[in-house]
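As you look at this complex, bear in mind that one protein chain is not there, while each of the others sits in place.
Labels A and B are assigned to the chains in the order they are written; within every chain, residues are numbered from 1.
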Amino acid sequence: MKTLRPIVLNLVTWTLVLLIAFPLLWMIITSLKPQSELFRIPPTWIPESITFEHYWRLLSETPFLRYFRNSVVLAVSTTVFVVILGTLGAYSLVRFTYRGRETMAMLVLFTYLLPSVVLIIPLYLMIASLGLSNSLFGLILAHTTFALPYALWLLRSFMEGIPEDLENAALVDGASRMGAFKDVIFPQLLPGIISTALFTFILSWNEYLYALVLVNSESVTPLTTGVMSMLISAFNIEWSLLMAASVMMSLPLIVVFAFLQSYLTSGFGAGGVKG
Amino acid sequence: MTAIATNPPRDRRSPLERAYARLGVLLIAPTIIVFSLVIVYPLLAAIYLSVFSIYTPTLQGDFVGAANYIELLTGGAFWHSLGVTLIWTVGTLSLQIIAGIGLALLLHQNIWFRSLARSLVLFPYFLSTVVAVLVWRWLFNDLYGALNHGLIQLGILDMPLDWLGSMPNAMIGVILVGAWKYFPFVVIAVLARLQTIPENLYEAARIDGAGPVGRFFDITLPQLRSVLVVIILLRAIWDFKEFDLLYLLTGGGPVTSTQTLSLLVYQEAFGLNQMGQAAAYSVGMMLVMLAFMVLYIRRTGGK
């Protein structure tokens, strides 16, 4: 009884974990199956042979690489823009007193919860009238609508975790406010900034609706709408190719998960789920 | 004493204090500008647009007053979508919470390769919705899908099911995928809270003779209460406004049986090209959400 319990617990847990992970495993398995094996009934759970032909085709015969490049530019620009603004803004919101500060904090939280579809119509009109339709810059601007409130909220929470006396000590030691920020607060905030940057990057990387509405030119299409269009345009849906695209599209996430997972979990604690 | 009372301290801030306040405003200024441009202005514009009738391709339109709102109240589409949204939200949220708490409790135990198990469970949350949808559509495929064949091989089904093309399967399908994608959020939040419950509470309960079930209901659940309230509010808001997952899985179909409010707004604006009506729907949707938002802001905004 005493020795059986942990084994049962492990078996139950791992069965559930594998069940949850199965779609992901199936994605990888499908992407490696040769075309001939794909449409077997019933499907082969473990592939009989493995091929990388779909990956090769994805990279050489489809605009996947261009989509990938667009997504990198889009997500990196959004992240850099939003994290810089958010860091300064969070410093202001947490460590300064001025009229309207509380209102601003409330507005940030409010917009953090706002549905994108409310903003999409006027944004569509605005970006069109600015002549920014079908440009990455217009899309970056649109991405700030969800990324900036998110980053501000996260960074605000990280900033609150830095003891106020640390900044006070620097002030007494002769630093100016911005000097104290550079010497003391920024180094302390860095893990929070990294965490926020990762979250913002993932949000922007995964975003679909704005890209769908604001972009219809191949040259600026990011991965989300690009890969989806491969599904719709194909006469005969090539599931292996799509699964290969899905795996490739998830690569940045896999890298983040493998090396930087602790930053993701710490971001969670900060992101409004503290009890 | 009287001298102090008649001089309210408000505008007697020292130059240093004022300089600090100026710096604070300067630091938030870029954020305010961007906010006004991409959030506040569009938000107000949405309300403004909602009293016009605008044809999307030409962007020409006339002032129609409350006509769009009368259509919203009497047309039925809004109420139908609101009902769909509520079913979707309640369904997927309950699954997320139950699965989330359950897995968090399991992953809190001493499991073999615990961190690997945690990573695998968390991964769907960070996955692009596009990827999640592609994978699930492949799994749901009625001819070659792994789900149907798996269930047949396990003897649960004897015929392949049409997962996304008919009701109620389509609703069950999206609720299932929604739960799969978003329950890790609950897992992480609950796990973090579980780690802060002091062990001596459990020791005290054990001394008092409480079994594992009793300890869960008497200690774990009450300790999780406050974090659960926040999670439920936050996830309710996010699930309520979910667009990508439903749009990509079913497109609102079959017909409009999974068309939530977000999809209705999109469909009206870019499918039916009625931008003014769509704006009115979006304002209506926001008003419904406002209750949850105010509740959440009350709950967490103060701190």
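Everything that follows uses one rule, which is that contacts are C-beta pairs under 8 Å (C-beta built on N, C-alpha and C of every residue); 3 or more make two chains touch, one makes a residue touch a chain.
Methods note: contacts and distances are computed from a predicted model.
Chemist: For the complex's missing chain, which UniProt name, "TIGR02186 family protein", "Pimeloyl-CoA dehydrogenase large subunit", "2-hydroxy-acid oxidase" or "ABC transporter ATP-binding protein"?
Modeler: "ABC transporter ATP-binding protein"
Chemist: Of A:44, A:129 or A:176, which one is in contact with the hidden chain?
Modeler: Hidden-chain contact among the options goes to A:176.
Chemist: For the chain left out of this view, which of A:24, A:184 or A:253 touches it?
Modeler: Only one of A:24, A:184 or A:253 touches the chain omitted from view, namely A:184.
Chemist: Pick out which of A:11, A:50, A:166 or A:260 touches the chain that's been left out of the picture.
Modeler: A:166
Chemist: Residues of subunit A in contact with the chain that isn't shown?
Modeler: Touch set of subunit A with respect to the missing chain: 163, 165-166, 168-176, 179, 183-184, 187-188.
Chemist: If you put the missing chain back, which residues of subunit B would it touch?
Modeler: Touch set of subunit B with respect to the missing chain: 1, 4, 7, 9, 12-17.
In the analysis below, only the chains that are shown with their structure count from here on.
Chemist: Spell out the part of subunit B that touches subunit A in their complex, as residue ranges.
Modeler: 20-21, 23-25, 27-28, 30-32, 34-35, 37-43, 45-46, 49, 59, 103, 106-107, 109-112, 117, 119-124, 126-132, 134-136, 138-139, 141, 143-144, 146, 149, 152-153, 180, 185, 188-189, 192-193, 226-227, 229-231, 234, 237, 240-241, 243-244, 247-248, 261-262, 265-266, 269-270, 275, 278-279, 282-283, 285-286, 289, 292-293, 296-297, 300-301, 303
Chemist: Help me check something: in the complex, which residues belonging to subunit A touch subunit B?
Modeler: Contacts found on subunit A: 6, 9-10, 12-14, 16-18, 20-21, 23-24, 26-27, 30, 38-43, 85-86, 88-89, 91-93, 95-98, 101, 104-107, 109-111, 113-126, 128, 141-142, 144-145, 148-149, 152, 177-178, 202, 205-206, 208-209, 213, 223-224, 227-228, 231, 239, 242-243, 245-246, 249-250, 253, 256-257, 261, 264-265, 268-269, 272-275.
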